[in-house]
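Reviewing the structure listed below.
Of the protein chains in this complex, one is absent; all others appear in place.
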Amino acid sequence: MEKMKQLYGKNREVSRLIIIIVLWLIFMMLTQAKKFYTGANFLTMAGQFPEYGLMALGVMLCMITGGIDLSVVGTANMASILAVFLLNGVFGTEGSMPMAFMPMIFLMAVALGIVVGSLNALLISRIKVPPILATLGVNQTLTGLCIVMTGGAAISSFPKEFSDTFSGALFGILPWRLVVFLVAAVIIWFMLERTTYGTKLRLYGTNPHVAEFSGINTNRLLFKTYISSAVCAALGGLMMLATYSSVRADYGTNYTMQSILIVVLGGVSPNGGKGKLSGVVTAIVLLKLIESGINRFRSVSTYYVTLIWGAVLLLALVLDYMGERPRKA
Amino acid sequence: MDKKVKRLLHSNEPYIFLIILVFGIAVQIKSGQFFTGNNIVDLLSALIVPGLFAIGEFLALIAGGIDVSFPALASLAAYATTKLLLDMDYEGNVVAAFAIAILIGAVFGAVNGFFIGYLNLNAMIVTLGTSSIFQGIMQGTLRAQQLSAIPPGMKNFGTTAFIVAQNRQSGITSVLPYTFLILGAVFLIIAFMLRYTIFGRGIYALGGNPISAHAAGFHVKRTKFLMYIIIGVIASMSGICRVCMMQQMHPTNMLGMEMNIIAGVVLGGVALTGGAGTMIGCMLGTFLIVMVQNSMILLGIPTTWSNVFVGLVIVAGVAISAYQSNRSAKQAGRHAKEAA
Partner (left out) sequence: MAQSLLKAEHIKISFGNVHALTDVSLEIQPGEIHCLAGENGCGKSTLIKIISGVYQRDGGTIEFDGKQLDKITPIDSINLGIQVIYQDFSLFPNLTVAENLALNTEVASKKQLVSWKNVRKIAEEAVSRIHFDVDLDRKVESLTVAQKQMVAISRALMFNARLIIMDEPTTALTKKEVDALFQIILQLKQQGIAILFISHKLNEVFEISERFTIFRNGELVATGNTKELDDKKFTFYMTGREFADSKFTPKKLSDAPVMELKDLTLNGSFEQVSFSLRGGEILGITGLLDSGRTELALSMFGIRPADSGQIIRGGKPVRIGNPRDAIENRIGLVPEDRLSEGLFLQRSIGDNIIISEIDRLTKGKGIYDLEKRDREIERWVKELEIKTGNPDNPVTTLSGGNQQRIVLAKWLACNLDVLILNGPTVGVDIGSKHDIHTILQKLANEGLGVIIISDDLPEVIGNCSRVLVIKSGRIVAEYSSEEVDEKKIIDAMM
């Protein structure tokens, strides 16, 4: 018991989310057990969350620095559209793609991430533009370019080998999209907890000025962070391509707010300096469980999902507020 | 006099005005159509909705907060009002629409105000959450769908011309609807409030130093609470204006506007850190973005490029103003030193 308490105290954000998850799972058990607790449903969920889950991972890194990345959706759509252009350019709209070409698509996504992330970081670190505005402007520009490239319409004729593969599952059970998410999550966990980058990132987020005086290469840190974020977003875009099997300039526009919501819910402070991967991953899972659960209720509009997300976010804030209030003023 | 000029040159507004002017002249040279009555009227009419939103955002930023929930709030208030009036077959004038929307806006604004003011929670996150909730109420509870007909009172208000301008060359007429007066009135009232009421000065004081504001005797929590109610009211009015002018209600097409509005306000010299900025600057910045969005055709650029240009304007604008404020901060340090 004592140990449980300690664990709860140490990981308050995560523990709280897990409690909410358990309550929700019990609720679903009592009401929609047959529809919700099916293998197929869990597989679907596991296949769907990686697209915004990946974006949330990137936003998390940026928010730990005290910044934010609002360009994730623009980057994601740009990645998927570029992938389609690449495929159509090389193999033609009716052609087929050999599996050996697969890495090229990922390489392209990573390259895009590096370009976009560097641009964000350049504006933020060198020109000292507030991150919210820099990434907002970049997002707008990227979205604009996506519209120009696609003429605003959806493109769905291109070689489908990529999207077919990634909408499927490894050994028929582990969705490929989940695999990509897990790989990214493990890499980010390693960066945060097992390399000096994590310590530097959190210290920078606590106080950038002191970081400068301590000899941290703050510019390099910001480049690394915003590039990681953009690469995650670009991978998220590829996952979207797999899900929809088509591309459009305005897919996933909700994902910006959604990923910020996830990150905050996961216990990352928007003022920077604080945040753990475990919290964010738990928040991603929670949101997906709620969304999917609500969809099981025929009579409830799917639009209630956003309402519940907002309510959960406010609830987490209020719980935090009650927990942190000093006893004696 | 000399001091005043110096102060002016240190502020953002003249530069934004200059950029607007240069841009206008560029469009004029390219198309010969910028400084025509109908184009100006079109731009002013396009400014109405973003302008109202910008005033609300301006208040939030001045007090050191932020609001990203206003598009959802405006959509919800406007949808609920329009739907209600339609269901009632209401034939009267637009006053009822504004009255209902304002009431709804005040209630939802109060929700923001309660969390941000009384519980002192982070404004960005709270409004992110309430934005989600407002959307959920609109699309889930109210099952909002596009309303292609709107009550006659609103329709009249949105189409009756306040100013008509005709372009002699092309013969196109442009109409500035009466909704423009709403923008004008809100602008004047809020400007008066900020300058001449204790409440308004409290908003500035709050953005400058919240702890001292409390010590100076301001009711900090109440000020924030009331301010978010006012923001909610302004947003809901903006929503009604939009519906009146579009002659239809589309529940989702205002969503996503928040970021461009914030960008416009910041371009106008309003600090994200609170306390600094003027209403004029806020309007100029918003106008700049509206102008870029609406000048694509005159420039002969396909409208698909509009987002790219707005994005570039935001990036360039904020980069220049960030560069400038860095430089002036350094200079201020030097001046302070010389004075010492």
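So that you can tell them apart, the chains are marked A and B in the order they are listed, and the count of residues begins at 1 in each.
We take it that contacts are C-beta pairs under 8 Å (C-beta built on N, C-alpha and C of every residue); 3 or more make two chains touch, one makes a residue touch a chain.
Keep in mind it's a predicted model, so treat the numbers as computed, not measured.
Asks: For the chain left off this view, which of A:39, A:103 or A:215 is in contact with it?
Replies: A:215
Asks: Among B:134, B:218 or B:309, single out the residue that touches the unshown chain.
Replies: Of the listed residues, the one touching the omitted chain is B:218.
Asks: Which listed residue, B:140, B:275 or B:317, touches the chain dropped from view?
Replies: B:275
Asks: Consider the whole complex, including the chain that is not shown, and state which of A:36, A:49, A:181 or A:197 touches that chain.
Replies: Hidden-chain contact among the options goes to A:197.
Asks: Of B:204, B:228, B:287 or B:309, which one is in contact with the hidden chain?
Replies: Touching the chain that is not displayed is residue B:204.
Asks: Which residues does chain A use to touch the chain missing from this display?
Replies: Those residues of chain A that touch the unshown chain are 194-200, 202-203, 206-207, 209-217, 273, 328.
Asks: On chain B, what residues meet the omitted chain?
Replies: 3, 7, 195-202, 204-205, 207-209, 211-213, 215-218, 274-276, 332, 334-337, 339-340
Quick note on the criterion: only the chains that are shown with their structure count from here on.
Asks: List the centre-to-centre spacing of chain A and chain B in whole Å, with centres computed as mean CA coordinates.
Replies: 30
Asks: Which part of chain B faces chain A closely enough to touch in the complex?
Replies: 68, 115, 119-122, 124-126, 128-141, 143, 256, 259-260, 262-263, 266, 272, 302, 304-312, 314-315, 318-319, 322-323, 326
Asks: Within their complex, state which residues of chain A touch chain B.
Replies: It is residues 70, 123, 127-130, 132-134, 136-145, 147-148, 151-152, 253, 257, 260-261, 264, 270-271, 300-311, 313-314, 317-318, 321 of chain A that touch chain B.
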